[in-house]
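This report refers to the structure that appears directly beneath it.
Apart from one protein chain that is not included, each protein chain of the complex appears where it belongs.
The block that comes next holds subunit A.
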């Protein structure tokens, strides 16, 4: 067991050493996931448990995770900080070895448990000492250990992360090309955690010039440094201000590197780069335009087609979705019905619909709904694909959030983009699609949505019912709706607090189920 981690890739999380004993104890004590644990799990920050220095010289690194009582850990941490204090003060021979040793001790205490004793470290005054250890000209080992401590201090609660403010300029400085790779990577990691905290800290990091050096770290072909830098960048540019995203795409070599990584990188690196693409495409119109003009769409499609790693598929699918949603001009110049890429996109989206993963199904339906909002040819392409039978089945059986997206696709397939010629402005229907979809049993699913407590879903359902009531030939619409208990569903709105929905439902009932209803039979 001791040698496992030495041999494994630097970036592999420690499978066996972390958590087993603690995990068992945790499960014995609590059936439910506690609030603190839940918050720590969904944060965009990451604890560093294995150093960036590949061949660790420290035999203690491979030890089992510390599973001490929290109070003991805290006491040890205070002690370690005191040791560091005296080591830093100490000048003269062997001083730096003392410092590294003290740093290492502190770092171990901060890396080995699920909830590192960060608060104790801060209270003991760790930050100013660590900042001192980051000073220019310090030996690499010292820089590395100090940055590692800071990384983990910043991996937890908001106020703990904010404590890193005094260290930021130095951390950024050590991202430079003159730094050794492991040091730069560890600093990038710390910065990534700070950026993951929130908009305010992101703005500070950006104004201190963190973006260009991080971007340059993403340019090499491979290595763990590239991956960490990509991850840190994804945290840094996530906005909501698009400024950072706009800045990133303009850095020379970045677009090229993104393309290269999407094409050739292993799953882990491709995943982080895909997240960068997600944020670029969601926030920056310039980036979207540049990405669409390049090979990126094709590369994303290929990854979707060939990969089965959920971690990779999520950002790749979302990036594709953002690009398609982002700009109709450019994307519809590329996703022209008849082009090979267009068919490929539909194919991979169908693959995602078939997936067992909820996120993939939901977001794939969203992307399809945007394509279905395009030209008549786009709608025909989707209509004649494998997607439709899948969608109809999902409309009845899937969880709510997926059903809502599916509803958007199916409804979009039935309405033409051509501007209405009639004066009343009612959208033109694509009758063939509407009749076929209703014939294949999609109406109950929409009526279900009408009855839901979600306003948007209820609206969708009512809007689709209007299409059916108006568009089905031979006046079949009202009968079909009645048969599926649509009238009851609409009647619920009489006492609904949303006036728009009330009016919508009332106007449909009035027009189609009025006094004259059924008299022609």
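A few points about this structure:
Here is the rule we go by: contacts are C-beta pairs under 8 Å (C-beta built on N, C-alpha and C of every residue); 3 or more make two chains touch, one makes a residue touch a chain; residues count from 1.
Note that in this section contacts and distances are computed from a predicted model.
UniProt records the chain missing from this view under the protein name "C2H2-type domain-containing protein", selected from "Elongator complex protein 6", "DNA replication complex GINS protein PSF1", "C2H2-type domain-containing protein" or "Serine/threonine-protein phosphatase 2A 55 kDa regulatory subunit B".
Contact with the undisplayed chain is limited, among A:71, A:397 or A:498, to A:498.
Take subunit A: the residues that touch the chain left off the picture are 13-15, 18-20, 23, 27, 32-33, 38, 41-44, 46-47, 49, 114, 238-240, 275, 278-279, 282-283, 310-311, 314-315, 318, 322, 324-326, 328, 357-359, 362-363, 366, 369-370, 372-373, 400-401, 408, 411-412, 414-415, 417, 423-427, 451-456, 459-460, 463-464, 466-467, 482, 487-488, 491-492, 494-500, 502-504, 506-511, 513-515, 517-519, 521.
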